[in-house]
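Supplied in structure tokens, the structure appears directly below.
One protein chain is absent from this view; the other protein chains keep their places.
Per-chain residue numbering starts at 1, and chain names A and B are given in the order in which the chains are listed.
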Amino acid sequence: MSLPFFLEHLGVAVGALSAVLAARGLKIDLFGVLVLAVVSSFGGGSTRDLLIGDAPPQWMRSPEQLYSCLIVALAAFVVSRKLRPPRWGLEIADALALAFFTIVGTQKGLVFEFSMPVAVMLGVITGVAGGILRDVLLNRLPVVFQTQTYLYATAAFVGAALFCGVHERLPSSVALWGCVSVVFALRLAAIRFRIALPELRDGELP
Amino acid sequence: MSLPFFLEHLGVAVGALSAVLAARGLKIDLFGVLVLAVVSSFGGGSTRDLLIGDAPPQWMRSPEQLYSCLIVALAAFVVSRKLRPPRWGLEIADALALAFFTIVGTQKGLVFEFSMPVAVMLGVITGVAGGILRDVLLNRLPVVFQTQTYLYATAAFVGAALFCGVHERLPSSVALWGCVSVVFALRLAAIRFRIALPELRDGELP
Partner (left out) sequence: MSLPFFLEHLGVAVGALSAVLAARGLKIDLFGVLVLAVVSSFGGGSTRDLLIGDAPPQWMRSPEQLYSCLIVALAAFVVSRKLRPPRWGLEIADALALAFFTIVGTQKGLVFEFSMPVAVMLGVITGVAGGILRDVLLNRLPVVFQTQTYLYATAAFVGAALFCGVHERLPSSVALWGCVSVVFALRLAAIRFRIALPELRDGELP
């Protein structure tokens, strides 16, 4: 079992977890929660695979990932009906999924021999598209665009660009885990210290 | 003309109808309604075909389905400006489209030799994605996720799983129509008797 496969598998589990946590308070039924988990877990990778012309996506070729996703979502569904997980639970799960998916997506872009800017873009898409699709289905402004969201796509961008720079100079597993850690640490540090990019300040709609 | 083709054709017509009914009260103009009808009718099948790598989707290869969709939408647009169709009209049209698309999608997944869990997933996607895209474009929580929606994706799931179980043991047309009837009956019975899955009860947003 290759390391990227293992990373993507972990990403699937935390993607499913983030979907269940995001659906709380919305009175969505069990099956809706499972649909959201599938979209969160596989939306980013599927968007990437469709764009690079590598259909069907990985999760359709070997259903183990699908089982992981559904089992984690089902367990989280049952548990979160009993006890109320803390807010930082969602944030850590989401930051982990962001970090995993971004670096795996960037690597796949490089393997398919796209130019570095496009590989970085594919990494960011893999990282953020699952969460965006989840929020679009929940009919709310995607987390990635909310004001109080600190360095979300930016953390993905930094990690993806770093991976492009170091993946030929470092051993594969060092580059992978190192860049995953950078995205994860950057995202959590940004939440903790409220680091943000400048925003569009104009207060009036055109 | 094969039976699946015929089913998909019927699904297209009721998909278009459901779009016109869903757009009522929103002051959307004629062309917007036609766009919504195309998205409702072909969104599910196109999502499935892109995922399995079978682009372009069927409706782009033979435009007869496109004509059906536009003619039904145009007729429904004209009629619904004159008289007010009852609420159960939308529910029956929608349940029919759900049933048709789910079973046709499952069958296509099996024809493309995906594993059963993936074929079931493709069936559910084919069944619900068109309506989800329609509701996302209308900027509202998709019907499939609303609390008062009874066994929507669940009915699709049951029918798709049943089709996987019986499609090799029964004559093709019996399996197709039987499973279409199961989805349709299950959905209508769930609406009538308010059968629902457990939901995420936690009342507070994280």
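Simple rule for what comes next: contacts are C-beta pairs under 8 Å (C-beta built on N, C-alpha and C of every residue); 3 or more make two chains touch, one makes a residue touch a chain.
Just so it is clear, the model here is predicted, and its values are computed rather than measured.
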Hidden-chain contact residue, picked from the options A:Leu50, A:Ala75, A:Leu170 or A:Ala185: A:Leu50
Touching residues on chain A - with respect to the absent chain: 50-53, 55, 114-115, 117-118, 121-122, 124, 128, 132, 136, 139-142, 144-145, 147, 151-154, 157, 196-206
For chain B, the residues touching the chain missing from this view: 20-21, 23-33, 35-36, 38, 46, 50, 55-57, 60, 63, 66-67, 77, 80-81, 84-87, 89-90, 136-139
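Here is the rule we go by: only the chains that are shown with their structure count from here on.
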Whole-Å separation of chain centres (CA-atom averages), chain A against chain B: 28
